[in-house]
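Note that one protein chain is taken out, while the other chains of the complex remain in position.
Chain naming follows the written order as A and B, and within any one chain the residues start at number 1.
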Amino acid sequence: MSGLVLAQFLGLSAALLGIGLFGILTRRNFILLLIAIEVAINAAVLNFVYFAGFASGPGGVSGQAAAVVVVGLAATEVAVGLAIVLALNRQRGSINVAEASTLRQ
Amino acid sequence: MSLEELAFLVLAAIAVGTALAALLVRELVHTILWISVFFVALSGIYFLLQADFLGILQLGVYAGAVTILLLFGVMVTRKRIFSREAATGIGPFPLALALVSIVILSGVAAGLPTQPRTVHAYSPAALSEQLFTTDGGWLVLLGLTMLSALAGAIYLVREGRE
Partner (left out) sequence: MDAVSWTWFLPEAFLLGAALVVFLLDAVGVRKIEAVGAVSVGAVLLALLAVISDLGFDPLGFLSTLPASVIDSGGGSTSLYAFSSLGLVFQGIFLLSALLVALASLSRPSDEAGASVFYGLLLMATLGMMLVAIAADLIFLLIAIEVTGIATYLMVGYTRKDARGLEAAMKFYIIGALSTALSFFGASLLFGAYGSTNFLVLSQGLGGVTESTLALVGYAFLIVGLAFKVTLVPFHAWAVDVYDGAPTDVSAFLAGGTKKMGVFAFFLVFIGPLSILTARAVSCSGSVCVAPYDFRPSVQLTLGVLAILTMTVGNLLALLQKEMKRMLAYSSVSQAGYMMIGIAIGTAPALAGATLQVFAHVFMKAGAFLVVAGVSALGVGPLIAQYRGLGQKRPYLGVAFALLLLSLAGIPLTLGFVSKFVLFSAAVQASTVPGQSFFFWLAVAGLLNSAVSVFYYARVLKVMYMEPPDPAVPLDGPAGDPTAGLGFGRTAAIILAVVAIVGLGIYPQPVLSAIQSAATHFVATGA
């Protein structure tokens, strides 16, 4: 027999979201923060794709469309984040969020 | 257990393992390597879900473009990458909330149907029909984000003349 189990997918996406949040809250290196954010957003993309696959009617295709759009949005965000990193890097030669900070906590 | 389910479990284990590894290893270049494997594993899951277009998109955009972009970022900003990690400024409450919601999510997952099902496959034609007619507004808005990202990012990184 063949087939996939819906519950396992939600388990995977919950785990990925958890890893992403863990990274955002504990890592201080900006590149690692970008990666953690990407992991969290990928959890959302995964949700859209499998909910579209398991949908009962043909309306589920809009879930795949949403996944396409979110992938594009996440790529845009990475580009903007890197632009900020590069500008800051030129300023002071470190991209560590906590260390580089002259803002008060 | 079906063959597909087995394939999913293997890919899921790879995805979770590589995502964790990417965030935990000490060398940033290794991080990029792990995260590229993570993107490829997710793409495999999309193929398993019969979402071929998404699988290819994931390979092209994430495993290809985003990985290269991140690698580029690591190479350009190599100075003083490692230093002591400090408080985030986000605070413990959102962290607790995140943990609680993950636990709740797992509970919800336990309540979902556990019998295997075959998934819907949508043809790329149906997907593009949806993407360019009914949900066309999403793409227009995506274009707007890219316009401001383009203009602003170029300005931030180009050498000023002042």
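Basically, contacts are C-beta pairs under 8 Å (C-beta built on N, C-alpha and C of every residue); 3 or more make two chains touch, one makes a residue touch a chain.
Every value quoted in this text rests on a predicted model; they were computed, and no experiment measured them.
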item	value
Shown chains touched by the chain that is not drawn here	A, B
Residues in subunit A touching the chain absent from view	13, 17, 20-21, 24, 30, 33, 37, 40-41, 43-45, 47-48, 51, 55-57, 59-60, 62-63, 66, 69-70, 73, 76-77, 80-81, 83-85, 87-88, 91-92, 97, 100-105
On subunit B, residues whose C-beta touches the chain left out of the figure	89-91, 93-94, 97, 101, 104-105, 107-108, 111-112, 134-135, 137-138, 141-142, 144-145, 147-149, 151-153, 155-156, 160-162
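Here, only the chains that are shown with their structure count from here on.
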item	value
Subunit B - residues contacting subunit A, complex	2-5, 8-9, 12, 15-16, 19-20, 22-23, 28, 31, 35, 38-39, 42, 45-46, 48-51, 53-54, 57-58, 61-62, 65-66, 69-70, 72-74, 76-77, 79-90, 94-95, 98-99, 102, 105-106, 108-122, 126-127, 130-131, 134-135, 138-139, 142, 145-146, 149, 152-154, 156-157
Subunit B contact footprint on subunit A (complex, rising order)	1-12, 14-29, 31-32, 34-36, 38-39, 42, 45-46, 49-50, 52-55, 58, 60-62, 64-69, 71-76, 78-80, 82-87, 89, 93-96, 98-99, 105
